[in-house]
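A single protein chain has been omitted; all remaining protein chains appear in their positions.
Coming up: chain A.
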Amino acid sequence: MKKPNDIILHAVTKVAVPIILAFSFHLFFSGHHNPGGGFIGGLAIASALTLLFLAFDIETVRANIGVDFKVVAAIGVLLAVLTGVGSFFFDAPFLSHTFDYFNLPIFGKTELATAVLFDIGVALAVIGTSVTTILSISEDR
């Protein structure tokens, strides 16, 4: 039997994965004023990781991305809870959020909201859950 040769799939994946990751970061950061947000951004990142797992194999991707995705999901939930707890230190109810305008070096006047921290937690939980599900289904056949 001839050895399978996936060179076209590998080349397309190497070009497409950075584009999908950039698009998912755009979706994540546009969530405050436009359609998007933590959930769909995390799902787009998970689809990029799924494409990597499809084109290559589990051991190659694990050797290059040394992240345990169960830990990623746990860190996401912990971050989302801690942003809620953090509002206690400012005499505010649970999950109160605030925002302010800052002058950043490159971006100029930018609105920074603490809701982004909660959204990062949501995105990490979604990435960890979906990738863990896909990997644990494909583990044994």
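Please note the rule applied: contacts are C-beta pairs under 8 Å (C-beta built on N, C-alpha and C of every residue); 3 or more make two chains touch, one makes a residue touch a chain; residues count from 1.
Here is the rule we use: contacts and distances are computed from a predicted model.
Participant: Of the candidate names "Protocatechuate 3,4-dioxygenase subunit beta", "Quinol:cytochrome c oxidoreductase quinone-binding subunit 2", "Acyl CoA--acetate/3-ketoacid CoA transferase subunit alpha" or "Multisubunit Na+/H+ antiporter subunit MnhF", which one corresponds to the UniProt protein name of the undepicted chain?
Facilitator: Matching "Protocatechuate 3,4-dioxygenase subunit beta", "Quinol:cytochrome c oxidoreductase quinone-binding subunit 2", "Acyl CoA--acetate/3-ketoacid CoA transferase subunit alpha" or "Multisubunit Na+/H+ antiporter subunit MnhF" to the record, the invisible chain is "Multisubunit Na+/H+ antiporter subunit MnhF".
Participant: Given the full complex, what residues of chain A touch the hidden partner chain?
Facilitator: 3-4, 6, 9, 16, 20, 23, 27, 30, 34-36, 40, 44, 47, 50-51, 53-60, 134-135, 138-139, 141
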